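Shown here is a partial selection of chains from the complex, left in place.
Every chain is named by a letter (A, B and C) in the order it is written, and numbering of its residues begins at 1.
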Amino acid sequence: GGTAGAEDSRTVTVTVGYQSKTINTVTAGTLLRSLGYFEEELAARGKKDGKTYKVKWQDYATGAPITAQMTAGKIDIGSMGDFPLLINAARGKQLGQPTRLVSVTGYNLRGGLNTVVTAPGSHLRSLADLRGRKVSTSVGSAADGTLVRALKKAGIDPEKGISKLNQQPSVGASALTGGSVDALSQFVAWPGQLAYEGKAKALYDGADLNLPTFHGVTVREKFAEKRGGVLDDFLQAQRRATDYLRKRPVAAAESVAEETGVPAEAVYLYNGAHGIATFDPALRPELIAALKKDVPILKAAKLVGDVDVDSFVDPEPLKRATHTPAYPKAGAAKSELWVKGQDSTRTFDSPKQLLKALKGAEVRAAYVPDTLTGTLWYADRAVWVADGSDLRAFVTPSHAKTYVERHTGARVVGYADAVRLAS
Amino acid sequence: MSAGRWLVRAASLAAALGLWQLLTSLDVELWLRFGQFPTVGEVASAFGDRLGTAPYWQDLGYSVRRIVIGFLLAAVLGVAAGTAIARSRWAADLLGPLMEVARPIPAIALVPVAILLLPSNEQGIVFITFTAAFFPVLVSTRHAVRALTPVWEEAVLTMGGGRLRVLFSVVLPGALPGIFGGLSVGIGVAWICVISAEMISGEYGVGYRTWQDYTVVDYPGVFVGMVTIGALGWLTSTAVEFLGRRATAWLPRPPERAPSRAVRRTAAPPAVSSPAPALEKEPVS
Amino acid sequence: MSPTSTASLRQGAELALEDVRLGHHEGQPLPGTVRLRIAPGELVAVLGPSGCGKSTLLRTLAGLLPPLGGQVTQDGSPIGGPAADRALVFQENALLPWRSGRANVELPLTIRRLGREARRNVADGWLERVGLSEHAHKLPRQLSGGQRQRVQLARALAGQPRAVLMDEPFGALDPHTRAGMQDLLVDILRGTGATVVFVTHDVDEALHLGDRIALLPSGEVLTVPHPRQRDARNAPATTGIRRRILTSL
């Protein structure tokens, strides 16, 4: 059974809930599981204290069931995005199963993990075009937060200015494909995956908001108190998985793709060396500050009451568990080329160089950073601007437009033209 | 039904609520674990809050309309298809296998199908509700038609009735009790799939709202949804059962079950002493 | 198509069984084969011990049971299924339980597309003739056994068939009602000339009503000396044939 922490005197079972499809959490879920680091750590602990430790991994589609299972005391450690984490904090407290945020899996300092996409043939060019349109998102997710904030910024009333459909991400994806919505605002993996499969194109880059987003690991307080050592082991294992991911991003992406069914090219977009997400367990102050800013949005949507973020965040276990030096803060993204059959990518200093290198190469995937936000995107899905001899890439048409307006002589070119111009 | 019986029924519901309140407020955890369950009080207050809001009634209206349309379609087509399969070998061979394979397909799995296939969300929702109710109606109709007493059909045949006449004068009325059983199940199943169906909705509907509450782990909200759906389902299925009872009024029904008074098995007979009664003409009436 | 006009145009069907082997698809075929020709307008009584196949014979004639062998014909053409021509009064209760007595009698009239009004009048007429005017509104389960049998009779006759196949139609009737029904039957047949095949266990009834009497399973067919004459009951020819039947059964 899933009775978390259940044990006869000899056996301890730890139940970990994760979301394989939300690939920003792989270091506390899919990847960690397939690497087996947590089991290794526990086996070592078992040798010391004579107990048998077992891990039950449970994979859910969203954060909600994980929170539900945690409040029922059936899951001990879970990972989810920033908004679900707040709901996790609120419900845990409310239902007498308080939880704590103990580490981060991956983050993006500008909010690039969320994207608004439209159907490939859509005529919509910018967020402002969404006025009066149907937009699908998941209320209570970070993607909804991005949408609400972005609309406000664009001067559209998020309540009345658009018709917002609250749907599960996959339902929203179907709706976009089926044509019953005009745009889809979603979080990690969906926008990238849909774009990769040619079912969507980017309309709005969440990084425009310049507000950090992240995914994190939450643990039941009762579990943390009773089995502090096991939690330490988990965090230690997570750190090791993060090391692995950072050291061998291609292998990690392929392994995750294998486990989840998300195309490796889409996984790498987020989890790659310069991917949109930066993997680092540290509870960075800017992330915590961002989390606090999310509370009013959830409150306004009447999804939670007050959430005391400070008491929710608990950095102690991580400090206790990891002894290796902290990673540096995420730097500027670079263009990357993934050649077929290679287990590492080539990095370029400019998109133009990447385009040049494409010629004759057996390309598996090519990624370029957005000139304005640094958000990585597929080279062949990006919007290209020729500025003199320079070639610049953008995630969305509106970025390109902004750039073109500011730079006289710059013009939007097609991908094929860009490739031609580069050589 | 007598006032007494209504009282018993109300008391039964009240007792169930009482038990729930007791178990949850005491956080009983004997195998079943009521510790995290919301109490009746919490649900009632959430319910009270919702009742006063316009969206609650809007949701209600949307859901009822969807269920009713889907169910009516299912009733008509389910009875037609069930009868056809039970009566015609060709229908049985052509439709039967398709229906049996399509029947167990989960309502939620139809969500992408409905979205991709149908032009509008409303149609998709009605489609899923329809599918949910259709198969129970079909299967029950098929069983009821197959179990018909053959002599009724034979009688109509010897009067020169054709297939259509047999259908409308024998098969449908004769199968009506079974068909209404199926309709009653069908409306129930339509409701149990309302959340799956309204996952498409994105805006309104009791099922949609309930799922939304679950995605933010708002248990009292979920329970409000469940209670609402329970009540709506009860109303609609009571309506179906009522119609059914009207339509099958010819069935023998025990009045109020006669309480069996007095001896059922007379004990050992008394010693044979009573003299043989006079056999002469006695007045009888 | 008013009932009276058709009635005068119609006439009895000629039924014939040629070396017919009777039986049900589930059981074994009944022993022997049946050969019998029934002239238009003739009334044949069928007598025989319980379980000998009388009902099976009638169902076969009605077209409900395909014969296991031989041929069953009406007016020379093979009978391929049931038809309004040949009405069957079933031995068991074959009333539709959801229709009142009247509605059951109206059924063959509906099938003949009579109007609502006409239907009701004709049905009421028949119900009166079988003495059930007061019980017309009752459902079959609210009728007594004899009442049900009479509703069935009325229903069969209301369809104005060219042949009436009756399976112990008066079995559950008291002597008085039974005599009334016999008279009714004789009356009607005189009017329409329908052919009748009539299963009964009452030898006197057979002798009174039948033109001929078929004895199953022996296969003898006896001609009745004075059909439909009440006063011929104790005539010597009748007594003789009665004795022959009783020994033969």
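Some notes on this structure:
Note that in this section contacts are C-beta pairs under 8 Å (C-beta built on N, C-alpha and C of every residue); 3 or more make two chains touch, one makes a residue touch a chain.
None of the values given here were measured: they were computed from a predicted structure.
Across the full complex in this structure file, the chain copy numbers come to A x1, B x2, C x2.
Rule of thumb we're sticking to: only the chains that are shown with their structure count from here on.
Here the CA centre of chain A is 86 Å from the CA centre of chain C. Remark: chain A and chain B have CA centroids separated by 45 Å (rounded to whole angstrom). Contacts with at least two other chains are made by no residue of chain A. Remark: chain B residues 151-152, 154-161, 165, 169-170, 173-174, 176, 248, 250, 252 touch chain C in the complex. Residues 33, 35-36, 111-112, 115-117, 119-121, 124, 199-203, 208, 212, 214-219 of chain B touch chain A in their complex. Interface residues of chain A facing chain B in the complex, by the touch rule stated above, are 62, 64, 67-68, 71-73, 87-88, 91, 95-97, 136, 138-140, 163-168, 170-171, 174-175, 177-178, 180-181, 303-304.
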